[in-house]
Every structure is written in C-alpha cells, then in structure tokens.
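Complex shown without one protein chain; remaining protein chains in place.
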Amino acid sequence: MQRRRSNLRNKIYIIVFRSDTRAGRFFDIVLLWLIILSILLVFMESVEGFRRLYQPQIRLLEWVFTFTFTIEYILRIYSTRNTRRYVFSFYGMVDLLALLPGYFALLLQGGQYFIVLRAIRLLRVFRILKLTRYLYEGNILGKAVKASLYKITVFLSAVITLVTIVGTLMYVIEGEQHGFNSIPESIYWAIVTVTTVGYGDVSPATPLGRLVASMLMIIGYGIIAVPTGIVSVEMARATNDAQEPCPQCKAPVEKGKANYCSNCGSKL
Amino acid sequence: MQRRRSNLRNKIYIIVFRSDTRAGRFFDIVLLWLIILSILLVFMESVEGFRRLYQPQIRLLEWVFTFTFTIEYILRIYSTRNTRRYVFSFYGMVDLLALLPGYFALLLQGGQYFIVLRAIRLLRVFRILKLTRYLYEGNILGKAVKASLYKITVFLSAVITLVTIVGTLMYVIEGEQHGFNSIPESIYWAIVTVTTVGYGDVSPATPLGRLVASMLMIIGYGIIAVPTGIVSVEMARATNDAQEPCPQCKAPVEKGKANYCSNCGSKL
Amino acid sequence: MQRRRSNLRNKIYIIVFRSDTRAGRFFDIVLLWLIILSILLVFMESVEGFRRLYQPQIRLLEWVFTFTFTIEYILRIYSTRNTRRYVFSFYGMVDLLALLPGYFALLLQGGQYFIVLRAIRLLRVFRILKLTRYLYEGNILGKAVKASLYKITVFLSAVITLVTIVGTLMYVIEGEQHGFNSIPESIYWAIVTVTTVGYGDVSPATPLGRLVASMLMIIGYGIIAVPTGIVSVEMARATNDAQEPCPQCKAPVEKGKANYCSNCGSKL
Partner (left out) sequence: MQRRRSNLRNKIYIIVFRSDTRAGRFFDIVLLWLIILSILLVFMESVEGFRRLYQPQIRLLEWVFTFTFTIEYILRIYSTRNTRRYVFSFYGMVDLLALLPGYFALLLQGGQYFIVLRAIRLLRVFRILKLTRYLYEGNILGKAVKASLYKITVFLSAVITLVTIVGTLMYVIEGEQHGFNSIPESIYWAIVTVTTVGYGDVSPATPLGRLVASMLMIIGYGIIAVPTGIVSVEMARATNDAQEPCPQCKAPVEKGKANYCSNCGSKL
C-alpha cells in the first residue's frame, strides 16, 4: 500500500512538475491555456456590457478556475519530495499568490483584479516549454540593462531634478487658472512633456509658459538620446563579449579573436 | 499559323514580363501610374465632398481601371510559358488580389477599400525599374531586423506583461468615472502611454493614478532605448560583417575590397 | 577720378563682402542683428494685440528695414568685381530673395510672411563669423545623413506603405462617425500615431479600432529604432573615417592607422 501510494506520488510528480513526458507536456499546455483563459475572464468581467449580461456565468467560471488551480496546488504539495522547499520557493510562492485572488474575488468586491498576477505564472510555462533560446536572449538584455544601471540612475536623478524645477516654475508662471493646480500636478505635466507623451490634459496657455515648455521639449528631445546611447553601448559590449577564460591564467580572453592571452602572454 | 501565334505570344511576354526593351519599360511605367491613379481614386472616393459631386465619374473610372487590369492579367496568363507556375507564384497571386477588389467595389458596398492592396503591386515595379540598390539596402535592414527578432520578441513580451499589469492597476485606481471603463481599455491607455503616443482621449485624473502614470512614462522613456540599442548593434554587425582577418597578421581587412593587408602589407 | 572711384569701390568691397577688417566685421554684426530684428518684427506683427496697437510703427519699421537691405544690395552689386557672377551665385540669389518680401509686404496682403526666408541669410553671417568649426561638425552630420540616404529612403517607403494600409483599414473600421472622415484623414491619423506624436484630435473609439491602433503603436515603437540604428552606424563610420588618399594609387587609406595601402600594397 505504502509502495503503491509512493508510486502514484511519483507519477503525479512527473506529470505536474516535469515536462519531458507526453503527459507532463500535455498538463503544462492545458495549464497555460487555463491561466490565459482565467485572465481573459477577468478582462471580460471588467467590461460593463459583459458584466451585466453574463454575471452569473462569469462567477461560475471563476469558481471553476479557482477550484482547478486549488487542486493543482494540492497535487503539487502532495507530490513534491520536499514540501517546505517547494512552498517557500519562488515558483511555490507565485503558485499560491495566483490562487488566493480567486478566493478574494469571491469574498471581496474588486478582489478579482489581483488575478492578473497570475500572468507571472506564465513565466514557468515559458521555462517549461523549452523556450530557453528566448530566455538566453532575455539574459543578454538583462545583463546590458544591469551593466548600465549606475549610468541610468544618474540619468534618472538628473531628469527628476529637471522636472521638479521646471514643474515648480510652470506652477508659478501658469498658475491655477490654466490647469497647473499644484506643484505635484505641474511636475506630472513636466514628466508628460519631457518623456514626449504629451496627453494635452494640462497644457500651457501663456506665452511665457509656452516658451518654457518649448525649451523643456527640446531638452527632452535631446536627452532621450542619453539612455539610448547608454544601452546601445552596453548591448554592443554584452554581445561582443564572447569571452572565455585563458587556459593558463584564467583571465578572460576574446574567443576566436585573440592569439595570445593578454594577461600572461601564453599562446592560445 | 501556330508559329505566328507563338511569335505574338513571345512579343507580349517580352513587353509584359520584362523591362529590358523600350516597349517593356514603357509598359511598366504606364502600369506604375495606373496603379497609383487607381489608389488615389479610392482615396478621393472616401472624401465626402468628392463622392457627392463626382460619384458617376468615379464609378466609371473604376470600371476602366478594373477592365484594364483584367486585360493585363489575361495577357500575362496568355503569354507566360508556365501558366500554373505564374498563377501560384507570389507576384501572380498579388496580381489576382489586385484585380478582385475592383469587382468587389462594383458589387459590394465598401469593397473598393481592398483596392489599397494594389499598393503591393508597386513592389514589382520597384524591382523592375532597376532599383536594385534600394532593394539591397532593404536587404541589410531586413537582415538586421531578422537577427534581432529573438531579442525583440523577448522585449515585446516584457512590454505586453508590463502594460497588462499597469492597465489593470489603473482600472482599479481610476475606475470608470475617469474614462478607464474596462481593463482592455486601460491596457489600451497603457500602450498609448508607454509608446509615448499620448492621445489624451483617456488620461489619469486622480493623484495616485498620475503617480503611476508618471512612473510608467519614465519606464517607457527608458525602455524605448532597448529596441534602438538592439537594432543599432545588429546593424553595425551587418555592416561590419564584410571584414575578415588578414591571413598573415590577423588584422581585420575588408572582405573582397582590399588587395593588400593595411597592417602588414602582405598580398591577400 | 576713375582711380578714386575704383578705390572707393574697393573699400566698400572690403567692408561689405569680407570680414577680416574691423569695419567689415562691424558691418557683418550690424547686418546679423538687422536680419534678426526684421524677422522678430514679422513675428510681432502676427500677434493680434501688437498689430492692433502698433500697426503704423510696424509698417514704418518694415519700410526702414526694406530700404536698408535695398541699399546693402545696391552696394554689393556696385562693389563686386563680377556683377553677373554675384547676382547668380547662391548668396546673391538669397540676398535678392531676402529683399523682395519687403516689397511684397508693402503691396500684398500677407506678403510679409516671406520675410522669414531672410533666415537663410543668417547662413552667410554664420560663415563669416568664423564659425567654421560648427560648419565642419555640420559637414560630418551631413555626410552621415547622406551616407544613410538610401537606407532611409527604403525605410520611409516601408513606413508610407504601412500608414496607407493601416489608414485605409481604420477608415473602414472606425468610419466617419468617429472622426475618420476619409482615407487621407485616416492616413494623417496613422502618421500622427506611428511617429508617436499623438495629438488626440482624431482617436479610435471602437474596441477593434483601438486594437489595431495598439498594434500600430507598438510597431511604431519598434521601428523608431531603425533610423536611429542607421544614423548611429553611419555617424560612427563618418567619425572614424579619418581617411587620406594613398600617395601611390590615390585609394583612401585610414590616416595614422594603416601601415600599407590596402589597394596597391605600397608602404605609407
């Protein structure tokens, strides 16, 4: 009996956690679609027309999804070899977080919007479906972004100082009669302008305000070049860094290009 | 008789399919202008003022264009050496697709808008008019875009996840009284914002909403740098790919262009 | 008498055409300010408040400017050594073009707006004031732009085809009740969207239209990277191309870097 149970547990483990068998892959694909459907359901519920017409059906489907994901979570806890490690692992936490909003939705008004957090679960399926090439590319992107993090922080500090000063200036110039109701709102306007979004919900009306706005736009136009330059350079470096350690001294050498190690001088 | 017909067929083939004779080139240029005129006609018909005044003339001209393109298609089928291959080739399909909307327009209300698909036919004329230099440049662009496709897919996935989560958040924060009527609409707003388009048809009105929007804008401002960096690097690589190391001293020399290594002077 | 006159002519020539004497430099600086003032005068006249209050004074000043520039033109024609060459040279044409609008303004309603063309005259003063360093930098920019012209043409053709097709699609989807009154207007909307300007004077209102708009925005977001990549690469090349002709075969070689000509193999 113990043995048979352990056998069943193992079978579930292979289906639920791995994807190298036909059943495991099938399970993953079904799960992928269930997650996408449950997110789309939340989207549909937010549309008033749908909500008025199909409220009961949507609620029912939400029950079904929550129930299914609960069973999946129980199966994972049951079949895992180390319950504690799974529960507190990144994916274990995400699985639980993806489950709870379903219950919130049934109890709290507005709780269902947390269901969107289920989108994070798609990451796992991504990993499972052997989309490793994509993850590798994501890695290069991530590395380039990380390498330029310091520069970007400096850049963002400069931008924030700029919008603070220009925002205050515009509050003084335009004043509350032209929609610049407070300094925080003026800073919001300055951000909308410097990022070239330009909603037009707040826009300068006095000649002096328009002059300052024009200068801010041209500056914003110029400084949009800075993060682009940063990322381009870092990306070029991350791509070119096809480096390997020197067999002699372990210093990094350019793969295929270098004839001698630039550190110890030994022939490669 | 058979012979003469074959002779005529050959003559038509040379005029219709090739452009290395005077007649062939003339045919291509006339065709180019007919296509452009037929597209402009559709544009004009969509303007209410023109439609009310010149409805009969526009209809007549549409008949003329459709008739002309039908004759051209028949001539192509008649003169081609391998009818089947032509009909199912890319350009054969495009020629047929460019023809059908003319008939739709006469039968269906609104069918004439498919005539815009004729723009694809301009591609052939492009090719014919010896604009090969342009196509070559297009090729480099295409290669760079292709090489960065994986990276761009990863990047777009990240952007879509971001707008989904921010869109839902803003729906909860701003709600239906400020124009964020549903989650899909909020996601639409998030896309309008993160791409820095900023129509202003939907814009945040609450302080918290404006704070989230500001953060989204600054993030969007930062991440616009990523695709630019990707394409720049790939384009630089596509341009530099014409280099190979000198067999003597390993210095980079331009493939096919240089006769001697610019570093050691050895013959290549 | 003849001699004295020739002497005066020469003096005027030195003052009017050259700027290596004190008087010549002074003349240039006065001219620079007169041009700027005459442009500002046109700007002021276009502001209704000013026009109502100072109409007579503005007219008078315009007479003065036009008279002054006429005298300057007469002095140039009188003092130049080769009248014909001056009149038909680039700067001669610009000087005349800068003069005529003054007379238009006095005769025609609205003619004064051509005075803005005087801005082109600033170019000469630019050249004169020894701002050659700036012109050199402008030259590098110009070279990079020229070198990428083919690629940019291909890119713009693709963008125009895209906005034509999307514009027509949106006209069919949104229709005249949502502001997409005709195909040309829809194409205008598509350009406003794809360039991320986003006025919001026309914006999609139907769910399908917003979906198409979202896709167009994301595409626009992606393709804005392409011209940036093109120009970056060309600019990097234009900057690095510190090239000089090989003394042996006149083929361009990299200044300072190459030891041997890559074309004929001769030592540099």
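Which chain is which? They are A, B and C, in the order written, and residues in each are numbered from 1.
As a convention for this text, contacts are C-beta pairs under 8 Å (C-beta built on N, C-alpha and C of every residue); 3 or more make two chains touch, one makes a residue touch a chain.
None of the values given here were measured: they were computed from a predicted structure.
> Touched by the hidden chain, which of the shown chains?
Displayed chains contacted by the hidden chain, ordered by label: A, B, C.
> Using the definition of touch stated at the top, determine which of A:L8, A:I71 or A:I165 touches the missing chain.
Counting the whole complex, the residue in contact with the absent chain is A:I165.
> Out of C:V30, C:V47 or C:I74, which is the one that touches the chain we can't see?
C:V47
> So which bits of chain A touch the chain we can't see?
On the side of chain A, residues 150-151, 153-155, 157-158, 161, 164-165, 168, 171-172, 176, 181-184, 193, 196-200, 203, 207, 210-211, 213-214, 217-218, 220-222, 224-226, 228-230, 232-233, 236-237, 253-254, 257-265, 267 touch the unshown chain.
> State which residues belonging to chain C touch the missing partner chain.
39, 42-43, 46-48, 110, 113, 116-117, 119, 133-135, 137-138, 140-141, 144-145, 152, 156, 159, 184-185, 187-188, 191-192, 194-201, 224, 227-228, 230-232, 234-236, 239, 257, 259
> Which residues does chain B use to touch the chain missing from this display?
Interface residues of chain B facing the absent chain: 196-200, 228, 232, 249-251, 263.
FYI, only the chains that are shown with their structure count from here on.
> Which chain would you call central, comparing Cα centres to the global Cα centre?
Checking distances from each chain centre to the full centroid gives B.
> Taking each chain's centre as the mean position of its Cα atoms, how many Å separate chain A from chain B?
A distance of 31 Å separates the two centres.
> How far is the middle of chain A from the middle of chain C, if each middle is the mean of its Cα atoms, in Å?
43
> Which residues belonging to chain B are in contact with no fewer than two other chains?
184, 196-200, 224, 228, 230, 232, 236
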